[in-house]
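Complex shown without one protein chain; remaining protein chains in place.
Right after this comes subunit A.
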């Protein structure tokens, strides 16, 4: 995963709260191997009308090239399915700005280079106003922790560790391997503690 500092692109508004992971990607698509791409599953049912056709007034249908989404509170709540992030990333989205995010979703996002930019409710309202009549060019700056849409710049909150991870594109497995001695020492310390390793009672009986 490549790191990044600034990303620019088209911003659109998804003016809904609680866009959960089941909306982001319905469960029926989740048996698909990632190599086949998940972009086409993004908000699959939400963006279609009752007849299953793309709803023309849905922002992402009119602007499939959007890379910045501005949404309501509790974005990505629900399941731990990282497929919700794959759907966003594979559809080209790099930034989601919202007043709050599901905890698991936000971690998954960062692990895939997607920025969950937490903005204050009041700033979310301003961003919503800017985008209420259409799209605008936007940019997210990880260095300055600043989200700019048209002429409006608002700060966003991001865990410092996550910011570093996005900037560097670091992979945790490599990072953790630097601690392999400590891990081995910990394992040795707990090995004889009752319960820490499953009793093999079941296997013997």
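By our rule, a residue touches a chain if its C-beta (ideal position, glycine included) is under 8 Å from a C-beta of that chain, and two chains touch if they have at least 3 such contacts; residues count from 1.
Here, contacts and distances are computed from a predicted model.
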{"item": "Hidden subunit of the complex - UniProt protein name among \"Cytochrome bd-I ubiquinol oxidase subunit CydA\", \"Glycosyl transferase family 2\", \"ABC transporter ATP-binding protein\" or \"3-isopropylmalate dehydratase large subunit\"", "value": "\"3-isopropylmalate dehydratase large subunit\""}
{"item": "Residue of A:40, A:129 or A:179 in touch with the missing chain, whole complex considered", "value": "A:179"}
{"item": "Residue in contact with the excluded chain [from A:62, A:104 or A:146]", "value": "A:104"}
{"item": "Contact footprint on subunit A, counting only the chain that is left out", "value": "15-18, 20, 22-23, 26-28, 30-31, 33-34, 45-46, 50, 72-74, 77-83, 85, 100-105, 107-108, 111-112, 159-161, 164, 172-173, 175-177, 179, 182-183, 186-187, 190, 193-202, 205"}
